[in-house]
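Every protein chain except one is present and positioned as in the full complex.
Right after this comes chain A.
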Amino acid sequence: MPKFLKEFFNRNGTGMGLAILGLVLFWTIGLIILPQLSMLDFSFRPNLPPPEIGGPKDVYTLENYKYLIYGPEGGSQDYNAVDLRVFFRTLIAAVCVTIFNLIICYPIAYYLGQSKGSHIRIFAIMLIIPYWINEILRAFALRIIFGETGVLNTLFVGLGIFDTPFDFIRNDIALYAGLGYAYILLMIFPIYNVIESLDHNQIEAARDLGAPWWRIHWRVVIPYAKPGISSGCTMVFMLSAGALAAPQILGGPSSLWFTQLIYQQFNDNNDWPQGAAYAIVLLVTCILFVLAVMRLFKVNMGDIGK
């Protein structure tokens, strides 16, 4: 038995040690690592009916990945334009949602982090309450507002700003507003946590030295809050790229989110390997993208999730 394992059992006792070790191994290996590997393996296999699985036809193939790029074999187009467009649209829209969220959340997080008083607690509760409401219901609430006879259209038509109701849903405005709405808290809290620990004297000092407010933020607050900003952005980006409920409820009839394609492969086409391949593509692209951006802004991986 290796030394550290022996130490571990000495410290926790055999029974407790086994329980802890067992649970941790079940979680890390049984729930996290093996399922992901299994999905990866699955995505390289053809879609076979259950009796043929493990048979001679069950060989590794790149077919599922080729499908995303080139479309069905013998198809009329050179590339699978529909799916690829959905894929890139999802990524670009997720980036836009993240930037939008950062812009609206940073002032709030700064304000909450730097002001004192009992009203801050009330603001915190008001922030958390929407997050406890079901994701579906939050999307539903926005649907009521953005609908053709919804509050916004009634308001705008009533005020004479629009002549006819504006179709927010078909123009995807409802979708972006919904995605931004869903993850506000995940953006605010990491930034708030960091800014709260910023010594107010630093800001005072910058002000005394004659810096205008925007330069104080640019040179003092933002560099200090960088770990929080990067965790918030990472979470919002990953979650909105992987969102399913909001696009299903708020998306226009003609626009799809990449997760909806995955969902269709699983539930409508019953093509699990294809769906798994799409899921892998989404996961890997998102991770690579996040790592690239983090390298660009010189942020450490270890800062995420703190």
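Methods note: contacts are C-beta pairs under 8 Å (C-beta built on N, C-alpha and C of every residue); 3 or more make two chains touch, one makes a residue touch a chain; residues count from 1.
Quick note on the criterion: contacts and distances are computed from a predicted model.
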The complex's invisible chain, by UniProt name, from "Carboxymuconolactone decarboxylase family protein", "Spermidine/putrescine ABC transporter permease", "Act minimal PKS ketosynthase (KS/KS alpha)" or "Circadian clock protein KaiB": "Spermidine/putrescine ABC transporter permease"
Identified contact with the non-displayed chain, of A:V24, A:A205 or A:A292: A:V24
Touching the absent chain when the full complex is considered, from A:V86, A:I195, A:L256 or A:C286: A:C286
Omitted-chain contact residue, chosen from A:Y70, A:Y181, A:Y224 or A:F289: A:Y181
Contact set of chain A toward the excluded chain (per top definition): 4, 8, 11-17, 19-24, 26-28, 31-36, 38-39, 42, 50, 53, 104, 107-108, 111, 121, 123, 125-130, 132-145, 147-151, 154, 167, 170, 181, 184, 213, 234-235, 238-239, 241-245, 248-249, 253, 259, 262-263, 266, 272, 275-276, 279, 282-283, 286, 290, 301-302, 304-305
